[in-house]
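Read the structure below first, then the notes.
Complex shown without one protein chain; remaining protein chains in place.
Labels for the chains are A, B and C, by order of writing; each one numbers its residues from 1.
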Amino acid sequence: MIVIIKPETTEERIGEIVKHIENAGVQAHVSRGTDRTVIGIIGQAEPTLSEHLRQLKGVENVIKISKSYKLASRDFHPDDTIIDIKGVKIGGDNLVIMGGPCAVESPDQIDEIARLVKAAGGQVLRGGAFKPRTGPYSFQGVGVEGLKMMADAGKKHDLLTITEVMTPEYVDVCAEYADILQVGTRNMQNFDLLRKLGTIKTPVLLKRGFSATYDEFLNAAEYILAGGNPNVMLCERGIRTFEQYTRNTLDLTAIPVLQQLSHLPVISDPSHGTGRRELVEPMSKASVAAGANGLIVEMHTDPDNSMTGDGVQSLFPDQFAALLKDLEKLAALVGKRFDTEKASAEDFATWKI
Amino acid sequence: MIVIIKPETTEERIGEIVKHIENAGVQAHVSRGTDRTVIGIIGQAEPTLSEHLRQLKGVENVIKISKSYKLASRDFHPDDTIIDIKGVKIGGDNLVIMGGPCAVESPDQIDEIARLVKAAGGQVLRGGAFKPRTGPYSFQGVGVEGLKMMADAGKKHDLLTITEVMTPEYVDVCAEYADILQVGTRNMQNFDLLRKLGTIKTPVLLKRGFSATYDEFLNAAEYILAGGNPNVMLCERGIRTFEQYTRNTLDLTAIPVLQQLSHLPVISDPSHGTGRRELVEPMSKASVAAGANGLIVEMHTDPDNSMTGDGVQSLFPDQFAALLKDLEKLAALVGKRFDTEKASAEDFATWKI
Amino acid sequence: MIVIIKPETTEERIGEIVKHIENAGVQAHVSRGTDRTVIGIIGQAEPTLSEHLRQLKGVENVIKISKSYKLASRDFHPDDTIIDIKGVKIGGDNLVIMGGPCAVESPDQIDEIARLVKAAGGQVLRGGAFKPRTGPYSFQGVGVEGLKMMADAGKKHDLLTITEVMTPEYVDVCAEYADILQVGTRNMQNFDLLRKLGTIKTPVLLKRGFSATYDEFLNAAEYILAGGNPNVMLCERGIRTFEQYTRNTLDLTAIPVLQQLSHLPVISDPSHGTGRRELVEPMSKASVAAGANGLIVEMHTDPDNSMTGDGVQSLFPDQFAALLKDLEKLAALVGKRFDTEKASAEDFATWKI
Partner (left out) sequence: MIVIIKPETTEERIGEIVKHIENAGVQAHVSRGTDRTVIGIIGQAEPTLSEHLRQLKGVENVIKISKSYKLASRDFHPDDTIIDIKGVKIGGDNLVIMGGPCAVESPDQIDEIARLVKAAGGQVLRGGAFKPRTGPYSFQGVGVEGLKMMADAGKKHDLLTITEVMTPEYVDVCAEYADILQVGTRNMQNFDLLRKLGTIKTPVLLKRGFSATYDEFLNAAEYILAGGNPNVMLCERGIRTFEQYTRNTLDLTAIPVLQQLSHLPVISDPSHGTGRRELVEPMSKASVAAGANGLIVEMHTDPDNSMTGDGVQSLFPDQFAALLKDLEKLAALVGKRFDTEKASAEDFATWKI
């Protein structure tokens, strides 16, 4: 940590600032330049020291050199985290594909989609039972019943399941039915929810807040890890920028950056990241080429009539299957394992666009 | 609502889209231009219709002309909402000043600050008992004890109190002790929290999400209003932009815009909006000149040693008092009522910077 | 300047980096912390040194403590720059009002508007002869003829004039006719234009690029100052953010920030900053309350029929006059001089909305 002193601060005041630092149990190393005096801090400071120093009179800025997160950092955990869920490995050189509808609508809908996800080569079924919606008058999901429908479909078709949990009270019931719990973009800094997720062992897919920096994103993951749950995946799902042609701006650079800063698996969501069906295929491929450990992709058998209005970004089943075929070849080129051998073209014959 | 049809969509498909519209109980009015066909929708559609239509094959775009929120809109409530809390009026031509520390730290700290807020002419005491923090290792607040300390200080010095509530479970206990509940920027779209706040009558100050559009902000307010709680204030507290010199970019244009779109009072937060003490005074004045119905300002008796690190944006007590003196004159110029007659210079003699 | 070394860099490499620094004629001061080694640089380095060091192997980051601009910085010029143009003073505690149409359209139009600007108390007539337009098919201005019309109107009504110059070739002809040259937002980093403006003495109003940081903005001003022209005004005109309800997001915090960092006058443009007529009045007041040294405001006698389409953000003449009356009182409150004594209500009788 480096403390930059304001010009014209008296020696007496600098002495007081040094005392503040030493009181925190670390050493202060004062350097006087031609323009500015700076104080280097040597030793392991409390995470809150920088906040404290920043507010002292005479301090212009405090620059943290060490990261504010520890457990999420690759510095302290050089090897990739690989999460093994019932034999499906997520992280390292495995590519995992999660597919399914925005919202669970009925037992038949989710069962048929599960069949198609499996047939195409996917390993995880996605589907929302509780839906976070911008306005209070939109469809809010089918609730706990949806969790059960999805669990049944997953079991029948031998798929893991992932669903979003929006509030601490629902963590236990969601964990009872789903294999992976998703934290949505609007909840990335819902700290009570993160803390609750730290108390269980169910793997968590944490979506990046649509305006969160990498540092804030990794600090949010740190909440879960610090609570005792090591099974966290990071998910890039598009950030908010001035460009409004697409729903969000998918920040694919986040993939290699997060993999450098952290050991956690990084998943990409090209469906929410673009908000347009025709962009899902190229951005899925780009995600894998950038090194993603997995994708979460919306697929629906009847996108015209999805209940959430997200059909506009859902692939048709045959598009989903064709994409996975292509990803299989691409994965091999970038050193990832993924195969779609179980997929057969016939399964999709009835689902042509 | 206007539906824009993709070029080269067949007449048959347009007919199907019209049928979708008519099934929703409204009329479709097709217009064929040289480049494009558009369908105007006449009648009161369900709020979800636009989402549904947007995903239909052949639809390029759906443009909503009516707003998605109703209760928050000035169209349906032309007069200003004025919230009366124990005789303090918020909204209309009243100017309300909320002051206090980022976090409640001890009974003495909050009592002394309350005395100074009152002496300067402020009407509301602010202070956090539960603190939302980016990283898990930062000071997280003193909890329920802090609520009690603040309630005592408010009562003793005849001030209303406002505190942040972060999760639905804590709404009841916070409402027991505080006069106004604050929803923080990271929770603006914590829909379960908003719904819970709709079930009580305690006034709510809803902070704008740091990347929320005006429309999303008003939709978040709509959740509370739709639940049955009409006492909502909107608070602009800075948005996230590319400029990183200040902590956030205070969007003062939000003040007149929100007052045009909505009848709810609009409060400005120049402390979080700038993150720098020396900018709080000019931006407070600018907020009042832009028409704000109130300000929420951080003030601390010992900013060097605040526990949250937010001392850097807190005014010293005498700065706070001087600011309120200036605002009194400014308020008169822009048609707002505010007086600091009870404030006396002596109170601040010991608090010079 | 502080150089942060990557972890696990060898001592040998650190020695090479130190040699690079010493070769630049400054001293290197190495500090070894528990996590990182940092090198402080003592002495007056070339501005390019930080760029050079940043690219060395083993260097993680270079943090500049001194600013990259000198002439624009208040550190080297503590007093406010006051630009005196034919007796009109811009900067310090003077408030200057520039008003007029987006584009000069005809001699009669500009003459009548000049009369009204003067009558309302304004000191400068604005008007574009060359218009920068997003698409090639929009109205591009009337050219040199427009410069002459504006010069005539200014002379007749005793107003200074300001017009935009878009390319180095036109600097001389624009300077022949106008008192102040404006650099538009899209040209803030047109470095050849800036260099050319540095070779003359005509005052320049430099608009902030719509995505320029404060640092980039002041570096752009530095180009003009470094060329030898000390007469530069900075103009905040709104930045690009995710919010699209307004044309831009007027960043009023820029006013006090730029005044702290620099000695140059800071002007606010609420017309382009908001893009909506009804927001010009509150944001003009907020600008003055925030400490602006002046405003540049669009006013048109027939906004319905302006040739550029910017009528939507132009005030009607009587709105402009009423605004200036209000600003007179507001200016006094914030320590600025401005009077509208010459303005008479009758002049505006025929221009009611």
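By our rule, contacts are C-beta pairs under 8 Å (C-beta built on N, C-alpha and C of every residue); 3 or more make two chains touch, one makes a residue touch a chain.
The shown structure was predicted, so the numbers you read here are calculated from the model rather than taken from an experiment.
Between the chain not shown and the residues C:34, C:138 or C:199, the one that touches is C:138.
Considering C:306, C:319 or C:340, the position touching the chain not shown turns out to be C:306 (whole complex).
Within the whole complex, the absent chain has one touching residue among A:194, A:279, A:295 or A:321, and that is A:279. From the options C:109, C:182, C:202 or C:219, the residue with contact to the chain not on display is C:219. The chain not displayed touches chain A at residues 211, 213-215, 239, 241-246, 249-253, 255-257, 260, 273-274, 278-279, 282-283, 285-291, 326, 329-330, 333-334. In the full complex, chain B contacts the hidden chain through residues 2, 4, 7, 29, 31-36, 38, 40-44, 63, 65-66, 75, 240-242, 244.
Although one chain is not displayed, its contacts with chain C can still be listed: residues 46-48, 50-52, 54-57, 68-69, 132-139, 166-169, 186-187, 189-192, 195, 210-211, 216, 219-220, 222-223, 226-227, 240, 303-306, 308-312, 314.
Basically, only the chains that are shown with their structure count from here on.
Measuring from the average of all protein CA coordinates, the nearest chain centre is that of B.
Once the centre of each chain is set as its mean CA position, chain A and chain C turn out to be 40 Å apart.
Annotation: 31 Å between the Cα-based centres of chain B and chain C. With centres defined as mean CA coordinates, chain B is found 28 Å away from chain A. For chain A, residues that reach two or more other chains under the stated contact definition are 240.
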